[in-house]
Structures are given as C-alpha cells and as structure tokens.
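Only one protein chain is missing; all other protein chains are in place.
Up next, chain A:
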C-alpha cells in the first residue's frame, strides 16, 4: 500500500529533538558568560591608586608594548585570597601583573597586600565597578591577558589555580 510520506514527520521531529538532547547531554555545560570585549582594545579609563605606595592605573599605562596580566580582585573576596600565591608564582616567572581593586577601601587593600604579598605593578581603585563593567567582567576574581598594544586577548573567570599558571605564562609569552 502506498503510504504518504508525511506520516513519518512525527518520527523525524522525535529524531531531531532526540539529537538535540543527546548533544545537550554530551557537550559539557559551560554556564560562564565570557566578555564581549575579547579581541578589542581596552576601554579608556584612568583609576586612582587603590592604596598608598602602589601607583595608580590607566588604560594608557597598559599600552606600553609589553603584554601582561590584568587581575581584577577585591580585599573582601575569598577566592582572591586563595589565588594570591599563584599570582606570586606568575610574578616570579617574570609575568607583569596590573590590578584593579573593586569596591574597596585603601586601608583594606593595604591590609590585604600586607597579608598576602603584592605581586602587582600598579593597582587602580574601581569603587563604582565602572571599569569592571566596561571590561565585561561580571565578578571577582577575573584575570585578563592584555597585549602590548592594549588589546584584550584572553579572559580567565574565577580564581587562578596551580594548573592555570603555566597556561597564563604561555598566553603572555605568546603575545610578545
């Protein structure tokens, strides 16, 4: 008997939805929202020093021909304390690191640096989170790889762990 082809449409719909579902289960879930700024120049900003004794930070400071890391942290943020030793390791490996302290007070930043060390060349104070938002960063800590011309090359969301250190060193070296 000649059966019309459209009777198979429901089966095709099931197959399509099943394929989607299998894909959804097979591909690991990535709930992080990455910055839309990757690949673009740093937005222009100029932040005051976050604490006495460490210079202030502006976008011009970071476009001096040398690639480096830009760490976004806060003294009140627990994962930032956890990643502090790894930032020290990065510094020891010759990576230059600038930082932005978000919604912080000078005395708290000073206490944070006194307790966990200061791997940073410059620290800007972003009390209003204005620059953080311009960078497309949604939380602390986050670490960006910034090219020598001030281009945002890479974004690492969350605290830096030991296994991330070699990757970050390589990214900075590759940008040279």
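One rule holds in what follows: contacts are C-beta pairs under 8 Å (C-beta built on N, C-alpha and C of every residue); 3 or more make two chains touch, one makes a residue touch a chain; residues count from 1.
Here is the rule we use: contacts and distances are computed from a predicted model.
*Asks:* There's a gap in the complex where one chain should be. From "ATP-binding cassette domain-containing protein", "Metallo-beta-lactamase domain-containing protein", "Cation antiporter NADH dehydrogenase subunit" or "Heme lyase CcmF/NrfE family subunit", what does UniProt name that chain?
*Replies:* The chain we cannot see is recorded in UniProt as "Heme lyase CcmF/NrfE family subunit".
*Asks:* May I ask which residue of A:21, A:78, A:93 or A:114 touches the chain that does not appear here?
*Replies:* If we include the chain that is not displayed, A:21 is the one touching it.
*Asks:* Write the list of chain A residues that the hidden chain touches.
*Replies:* Counting only chain A, the missing chain is touched by 1, 3, 7-8, 10-11, 14-15, 17-18, 20-25, 27, 29, 31, 33.
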